[in-house]
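One protein chain is absent from this view; the other protein chains keep their places.
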Amino acid sequence: MGAMTGEAFINRLNQRKTEIWFNGNKVEGKISEHPAFKGLIHTKESLYDLQHDPTFNEDMTFSLPGKKERIGLSYLQPKTKDDLKRRRKMMEHWARHTHGMMGRSPDYMNSALMSFASSAAILKDRENCFPEHIQALYERAMNEDLSFAHSFITPQVNRSQINMGFSEEPISAKVVEKNEKGLVIKGARLLATQGGITDEILVFSAPRLFFDPDQAFAFSIPSDTEGLKFICRESFVGSESLFNHPLSARYEEMDSIVVFDNVLVPWERVFYYDNVDAAIDFLNKSSFYSFAYHQVIIRQVVKTEFILGVAELLVATINVSEYQHIQEKLSEIIIGLETMKALLDKSEADAEIDEWGYMRPSIIPLQVAGTIFPKMYPRFCEIIQLIGASGMVSLPTEKDFESPIRQDLEKYLQATNKTAEDRVKLFRLAWDLTMSPFGTRQIQYERYFFGDPIRLSSNLYKAYPKQLSVDRVSQFLHLKND
Amino acid sequence: MGAMTGEAFINRLNQRKTEIWFNGNKVEGKISEHPAFKGLIHTKESLYDLQHDPTFNEDMTFSLPGKKERIGLSYLQPKTKDDLKRRRKMMEHWARHTHGMMGRSPDYMNSALMSFASSAAILKDRENCFPEHIQALYERAMNEDLSFAHSFITPQVNRSQINMGFSEEPISAKVVEKNEKGLVIKGARLLATQGGITDEILVFSAPRLFFDPDQAFAFSIPSDTEGLKFICRESFVGSESLFNHPLSARYEEMDSIVVFDNVLVPWERVFYYDNVDAAIDFLNKSSFYSFAYHQVIIRQVVKTEFILGVAELLVATINVSEYQHIQEKLSEIIIGLETMKALLDKSEADAEIDEWGYMRPSIIPLQVAGTIFPKMYPRFCEIIQLIGASGMVSLPTEKDFESPIRQDLEKYLQATNKTAEDRVKLFRLAWDLTMSPFGTRQIQYERYFFGDPIRLSSNLYKAYPKQLSVDRVSQFLHLKND
Amino acid sequence: MGAMTGEAFINRLNQRKTEIWFNGNKVEGKISEHPAFKGLIHTKESLYDLQHDPTFNEDMTFSLPGKKERIGLSYLQPKTKDDLKRRRKMMEHWARHTHGMMGRSPDYMNSALMSFASSAAILKDRENCFPEHIQALYERAMNEDLSFAHSFITPQVNRSQINMGFSEEPISAKVVEKNEKGLVIKGARLLATQGGITDEILVFSAPRLFFDPDQAFAFSIPSDTEGLKFICRESFVGSESLFNHPLSARYEEMDSIVVFDNVLVPWERVFYYDNVDAAIDFLNKSSFYSFAYHQVIIRQVVKTEFILGVAELLVATINVSEYQHIQEKLSEIIIGLETMKALLDKSEADAEIDEWGYMRPSIIPLQVAGTIFPKMYPRFCEIIQLIGASGMVSLPTEKDFESPIRQDLEKYLQATNKTAEDRVKLFRLAWDLTMSPFGTRQIQYERYFFGDPIRLSSNLYKAYPKQLSVDRVSQFLHLKND
Partner (left out) sequence: MGAMTGEAFINRLNQRKTEIWFNGNKVEGKISEHPAFKGLIHTKESLYDLQHDPTFNEDMTFSLPGKKERIGLSYLQPKTKDDLKRRRKMMEHWARHTHGMMGRSPDYMNSALMSFASSAAILKDRENCFPEHIQALYERAMNEDLSFAHSFITPQVNRSQINMGFSEEPISAKVVEKNEKGLVIKGARLLATQGGITDEILVFSAPRLFFDPDQAFAFSIPSDTEGLKFICRESFVGSESLFNHPLSARYEEMDSIVVFDNVLVPWERVFYYDNVDAAIDFLNKSSFYSFAYHQVIIRQVVKTEFILGVAELLVATINVSEYQHIQEKLSEIIIGLETMKALLDKSEADAEIDEWGYMRPSIIPLQVAGTIFPKMYPRFCEIIQLIGASGMVSLPTEKDFESPIRQDLEKYLQATNKTAEDRVKLFRLAWDLTMSPFGTRQIQYERYFFGDPIRLSSNLYKAYPKQLSVDRVSQFLHLKND
C-alpha cells in the first residue's frame, strides 16, 4: 500500500477493538467520533492526506526500487547529507501543518523504527536477540504506513536513589513467563502519548541504574492485543469550537497508562529480551537518539517560529512594540529560535556515515538543543503571558459574539488595527497555548521530553570531548602531572 | 444587623436582579445554583458563617459603642498596633479557610472601604467632593455587611505611550451627563473579579498619565442598578467533583467586563467627580494602599504556607527529599515565605498614627512584598511542576476510581506510604493549583495584582528614601558638589 | 583595663613576635608599618578609638558590677530584647565606620566568645571538656579587649564525597600528642582572615561528615605561640592613595594559611578535645550561630546601604535615573536591603530566652538572610558594573590629576553636576568595590561566609518547621495515611 491516505488511517483505526478506558468507562463505538479523540484523529487524517497532496507529494514520499507505491519519507534510511535534508523538509511540512503542537506526529515513531532497522545489526548473534524481527516490522510498517505509540515511563512507588525498584508483584511491566508462543508481560507503563489510538504500541526501556533483566526487552504489538488496556487521563479538549480552543480542539493528543494483564507477545514480535547488555548497547550505539533528536528538534524549531508569530502579533495588536522590555522579551524568542536552527544545521553539516552505511546527524549539537529547549519553552510561554498581561484573563467566547452583547464586545474590545473578534481570537490562542490544560501539558511535555533535565545536563557533561581544551591549559601552565 | 450569616448573604444575593451574561446567555434563576458561581458562593457562605462560629466569633467581629450586634472586624478602624494585630488575625482566619486562594474575600473590599472612611477628610471642602457620602456608605456597609466588587482596568484600544486614550465615543467608562439626580456613566471597565455576584460595585480609577477629568470619579452602586451589565468570561470550574478539582470547584471567582449603559449614579452615591487633583490625592494620601496591601500580603503569606505544604507533601509522597536540587527548590519556597512574613511583621512594627488618628501599617515593607510576590508566585508554581514532573501529566479521575479499573490504579499508582487514591488526590491538587485554567489564572492574577510589575519597581525606586545612603558615600569620598 | 584605645591596640600588636610570612619573606619590624597591614591596622585603631569617643562611648561600652572601667559592648551577654537592640546599635556604629567592608571587625569574634561563655554549660561534666576555660578566656578577653582571628577551613587534598579525609601524615591540623602540659597540634588550616595580626587565634571545627575525633577540639592561643606560622596571600592593597584605592587602602584584611608545627596548647587553653559528640553539641546547641549570624547580618545590612548609596550616586552623576532598566536595578538593591532589614528585625522581635537565661535572636530569619545574601551581594556588584558600564574601564589616577594633563581630564571627564575629579573618585570607588582584587575577594568572601551555599539551602530545608503546612494540606484533602 505504501503512504496511506487519511481516510484509510481512520478506517483501520475504527476497526480495532482496542480496550481504552476514559473517565471510568470503556470506550465504545467509533474512536474517531469520540469527543476526546476526534480532533486529534482528524488532524492526523489531514497529515496523512498531505502525503497525497500534489503540492507536497514529492517532498513527503519516496520510491523504493521494485515498489510501485510511494512510501512515506519518514521511513527513508538516509545515506547522504541530501537525504538528511529531504527528511528535514518532510518533517517541516508536517510540523508546520500542526505548528509543532503535535508531539507525536507519525514521523516521530517512524523515524525511531527506521533507526532501529538501520542499526539492527548490533543485535546480531547475541543471546535472546532477534534483529530480523526488527527488519520485518520496519518493512511491514513501511508498506502499511502503520501508526505507533510508545511508552517510556515506568511506575515508581519510590523515586529515592537507594530504592532498587524490585518488588514481588510486578508493578513495572516485566516478563512473567516465557512459553513456546512468546513472552508473557504483566505490569504497567505510566505514560503513553496517543496510547490506544495508534495501530501498534512499541515497547522498550531506557537503560538505567539497577536495570532489571526482566525489563530489558523490546517489542511491538497491535494496540488491540488481548490483555492490553489503555487508561486515559481526563481530556484537555476545551471544546469543539475552533474559536474558543483553537489548539486543544485540534491537537490534544491524550496520554494514557498502559496496563499489561498477562499479555502474550508472540516471538516474531520480540526484538530482544532478558539481555541487559544488548538492551543498553542497542539504545546507546544505534542511531535511535540521533534520529529521534533530529525529528524533535525540527518540530521544536517550527513550534518556536509559531511562538514568535503569536508573540509578535500580540505586540502589534496592543501596540506595545516601542517598549524596551517588550523588545527584550521578543529578542529572547528570536535568540532561542536562531540558536535552535543553528544547532540543527550543524548537526546536519557535521553528519557522518555510521558503520552500517547510514548518514547519522551529529549528536552533540542535537543534545545541546535538547538540553536547552526544555528551559526555553516554558520561558517563551511566560513571555506570551507577560505580553498579554491582564488581557489574558477575561476573554469572551464564540457564543458571546453570537449573542445580543456582540455590539458591546465589538466596541469595548477593539484594538488599534484589529476588530474585537480578531483580538479575542488571538488572545484565546495565546491562552490556549500557555494557560489552558492543553497548554500547560505542552509545557510539561517539552520540559520532560528527553527525561529529567538534570540528567540531561549531566549526560552532556560526561559525553562532551573536553580533553583538548584541558591539554591546552595544561601546556600553557607547563603543568607537570598531566 | 451587623456581621452577616452565610444564609443571609445568599438570600440577599439571590434576590438581586443583576444583569449577568455568561457564554452568550443572560443568567436566570438563583445565582447561587448556577454551575459557574455556586462553588464560590457557597465558599463565601462558609466565610460569613465563620463570623458566627463560637471558635472564631471573638476574633472575627467587634462591638461598636451603642450597637447591639457585633460587626465584622474588617470594618474596624485601627487606632493601635494591637488593633492592627486583631485585623491580621481576622484576615488570617478567612485566608486559612480558603488557603489564600480567594483573591477577593470580603475583607479586601471591606478594608478598602474602611480606609476610605478613615481618610475621607482629604476631600473636605473640595470641589465636586462628598466625603460624607463615603462615611454614609461605610456605615451602611458595616450595618448590613454588604459585599463589594471593584473594577480597576480600563479598556485600551492602544497601549502605546504616546496614545492619549481620548476618543469621541466613550470606551472607558466616563461621565457623559450630569443632571439633578446624579451622574450618568457610559463606557466599560475591563476586569471586575466577582463582578455581578456581590451586593455593590465600587468604582474608582487609579490615577495615570493623561488622566481624563471625565474619568476622575469614584462611587458605589448596587450591582442591579439599571443599565449595568456584567459580561463573564468562560468558567474555570473544572467540575463539581472535589476529588477532581479541589480548588476550582470551591474558589473559582469569575471575572467580568462591566458595561455602563447610561447608568445613573445618584448624587448620594458619588464620592467625587471631575476633580483630577482630588482623585490623585485621595488615592495617594489616603490609607487605601496601606490597608489594601496589608490585607493582600496577609493572604499571600497564607497562600505561600499552603504552597509549602503541597510541595513538601509531594516530596514525601514520591520520596525525593534526599535530592539536593529538591532541597534547594523547597528552600526557595521557605525563603519566600519567611521574607514575606518578615516584611509583614515589619510593616506592623513600624506602623504609625496618621493625621486622622488611625494606625497605618508602614507602606515600604508592604510595597517590597507586593513587588516580589508577583515574581515569586509563578516560580513557586513552577517548582510544584518540577517536583511533580511527568507525574503531573496522566492523572485518573474520581470516576476511574469508582470503575472496574480501580484495582489497576490501586496497584500501579501506589506511593511509598500513600494509597494510589491519596497520591492521585494530591497530584490533582498540584495540577489544579498550577496547570488548570483556575491555576494559571491565579498565576496571572498574582502577577498583576498591583499592576504592571515594571511600574511597581519604578515606583519603589522613586518612593524609597535613598538620600542618607548617598550622603554617606559623598562624605566618605569628600565630594565637593553634594 | 576594659575597652581599649586604638593606641593600646597597636602597641600590644607591635610587641608580639608572631611568625608571619609574606611573599617569601618573614615579616620583620613593626607590623603596623608594613605596607600590607598598615591600612587595616589603622582602621582598627579608629574602631577602638570610637569606644572612647564621647559621641559613641555610651553606645559602645557598658559597665559591669564591681568594675570601674567600661567594657566593650560586644562582650555584653544579652538578657532582654533591649540588650539585643543595644548590641545592634553598637555593631551598626562599627559597621557604618567601615561601611560594612571589614568582615572581621572585633565585634565578630567578641560576639562568638560571648556566645561560647553563655553556653559553656553544655560542656559541663563531659569527657575532655573544660567549660571553665571558656569562661576564663571570656573574662580575660573582656578585661583586656583582646583581638582574635579564627580559622575555619581545613585543607582538602580531595573534595570528593567518598574521600574520608584520613591520611597518615596530618594535613588538617590535628592532635598528635597529649602530655602533661597540654595538646600538641600538627597540620594546617587553610584560611584565617586577619590571621597573625590579632592577639590570639581561636581554633574550632565545624562538625561534618566523617568528623575525625583528632580534629574535634577547640582552643585559643596567642598568635605568637611557638611553632605557629601564618602564611599570607599576596596583598590586595592597591596603593596607599585613598583617591586611587579608597577601600583597599583602608580595609584590606589579609587572609593566611595557618601552620601548626607541633604547637603546644596548654591545658588551660583547651575548651574540649577528642569528643565528637560534645563538639557537635557545642556548635549546634550553643548560641554561637545565633549571635554570629546576628553580627554578620547587621554588617551586611550596613554594607547594602553603602552599595545603594554608591549605585544611586553613580546614577545621579551620569544622569540615567530616567531609564526603566536602571530603576529596576536600583529597586533590586532596595528590595534586598529592606528584606535583610525585615529579617533582622524579625530575629530580634522573635528572640527568646534560652535555657541559660540569655536572650537569643531567632535563628530562622537570620539563617534565611544568611542564605540569600551570598547570592544578592555578587548581583549588587554586577549592578554597580552595569550602571558604570564602559565608564568603569579607563579611569585616571591621583597623579594624573596632579600632572600637566589635569586640564584635559577636567574638561573631558566632567559630569552633569560633578567635577571630573569627583566623578573619577566615585568611579574609582565603584571599581575598588567590584573590580579590584579587594572587591572580588569581598564577593567571594560574602559568597562563602557561612560555607557552601548548596549546604546552606539544604540546612534551611531540613531545619524549617514544615509539618503544620503539610497537615493543613492533608486535612484539606482528607488523606488517609497521615
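Note that the chains take the letters A, B and C in the order they are written out, and that residue 1 is the start of every chain.
Everything that follows uses one rule, which is that a residue touches a chain if its C-beta (ideal position, glycine included) is under 8 Å from a C-beta of that chain, and two chains touch if they have at least 3 such contacts.
What you see is a predicted model; the values in this text were computed from it and never measured.
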Touch partners, limited to displayed chains, of the chain removed from view: A, B, C
Omitted-chain contact residue, chosen from C:250, C:441 or C:466: C:441
Given A:1, A:276, A:353 or A:470, the one touching the chain that is not displayed: A:470
Absent chain, residues of chain A that touch it: 96, 99, 246, 305-306, 308-310, 312-313, 316, 324, 327-328, 330-332, 334-335, 338-339, 341-343, 345-346, 349, 364-365, 368, 371-372, 417-419, 421-422, 425-426, 429, 454, 457-458, 460-462, 464, 466, 468-474, 476-477, 479-481
Positions on chain C where the hidden chain makes contact: 21, 23-25, 153, 155-163, 169, 171, 187-188, 190-191, 229, 231-234, 244, 255-257, 259, 318-320, 322-323, 325, 378, 382, 385-386, 389-390, 392-397, 399-403, 405, 408-409, 411-416, 434-437, 439-441, 443-445, 447-448, 452, 454
Where the unshown chain meets chain B, residue by residue: 324-325
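Just so it is clear, only the chains that are shown with their structure count from here on.
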Turn needed to bring chain A onto chain B - CA fit, degrees, nearest 5: 180
Length of the line joining the C-alpha centres of chain A and chain B, rounded to whole Å: 40
Inter-centroid spacing, chain C versus chain A (mean Cα positions, whole Å): 53
Chain B: positions in contact with at least two other chains: 454
